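My questions will all concern the structure given below.
One chain of protein is taken out of this complex; the other chains stay put.
Showing subunit A:
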Amino acid sequence: MDAIILQILNGLDKGSAYALIALGLTLIFGTLGVVNFAHGALFMIGAFCAVTLNALLGMSHQVEDPTRTDFLGNPLQVDVPYVQDIFGEALGASIIDWAVPLSILLAIPVMLLIGLVMERGLIRHFYKRPHADQILVTFGLAIVLQEIIKAIYGANPIPTPAPDAFRGSVDFGQWLGFQAGSIIYPVWRLVYFFFSALIIAGVFAFLQFTTFGMVVRAGMADRETVGLLGIDIDRRFTLMFGIAAAVAGLAGVMYTPILSPNYHMGMDFLVLSFVVVVVGGMGSLPGAVLAGFLLGILQSFASMNAVKSLLPGIDQIIIYLVAIAILLLRPRGLMGRKGVMEE
């Protein structure tokens, strides 16, 4: 039992990331009908927002520390971050410590802006072109974004630590009444899971309970009629693109302590997220979320030693196998609407 719970927990963090990216992909597909191959790059840019803020906050200048001396007796040069000059030593240090969560504040406007520019500048010219063209142009854009990041930050992964308070692990098993030490789980992954649950809930609440969201849902169902009612649906869809980009970006920001960001992390996640979208059902938001978590957990079960010794290599291919089975047996996906991109 504890082994099963452990695998479910292990699958949650990857599953959350898949779910968030797939949610954004589905939002874009559902509203604009565009297949966005650059969505993984948005996830990656989000992660690099955290890297940037981390580096910015860490910027420091050297100060002589009169109380300490090096081995020759000269006063020691100490790096003092500018943040500590401004906010005082204790507050400054904790601001630096909390760089990753603080990056959320940076990432939201940045990602919204990138999303809006992308939609206005590029994607809108591709609504009428075939799906293949949309795939190709966003694929090209993904390469460009990725290479720009590589040119700025280099090709190596950049470790970006979580705040001190969230480092280490919790004994999850004890909470549930199992033997101590049976389920040890890193704190940050729990944080990530709750964070993504929050975002997902936020997006759904936004679509469900606001007038804006209602109009967007109406537009997803029948764009033309909403337009005929005198509503500028294009503007709202553009904003939804921005929101989808922000969701991907936030997923990236919070993922940095789990995986040190590198420039091709987006592509790695994108391929899987597409599979997730297909499994969940093209155009179905709950489907994307459900499939994201399901596949994350499934992958984690497949990487159990007992399973691997039975079916070697299954952990590498399980997601693709599921996708192939779904596409062949139930092409509209788990929760897809009938007739949406079924052919």
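Heads up, the rule we're going with is that contacts are C-beta pairs under 8 Å (C-beta built on N, C-alpha and C of every residue); 3 or more make two chains touch, one makes a residue touch a chain; residues count from 1.
The working rule: contacts and distances are computed from a predicted model.
Visitor: What is the missing chain called in its UniProt entry, if the choices are "histidine kinase", "AzlD domain-containing protein", "Na(+)/H(+) antiporter subunit B" or "Amino acid/amide ABC transporter membrane protein 2, HAAT family"?
Guide: For the chain not displayed, UniProt's protein name is "Amino acid/amide ABC transporter membrane protein 2, HAAT family".
Visitor: Write down which of A:I96, A:V278 or A:L298 is the residue touching the left-out chain.
Guide: A:V278
Visitor: Looking beyond the chains shown, say which of A:A55, A:I95, A:I143 or A:I258 touches the absent one.
Guide: A:I143
Visitor: Tell me which of A:A90, A:A306 or A:L328 is the one touching the absent chain.
Guide: Residue touching the absent chain, from the options given: A:L328.
Visitor: At which residues does subunit A meet the chain that is not included here?
Guide: The list for subunit A reads 35, 122, 125, 129, 131-133, 135-137, 139-144, 146-148, 150-151, 155, 267, 271, 274-275, 278, 282, 312-313, 316-317, 320-321, 323-324, 327-328, 331, 341, 343.
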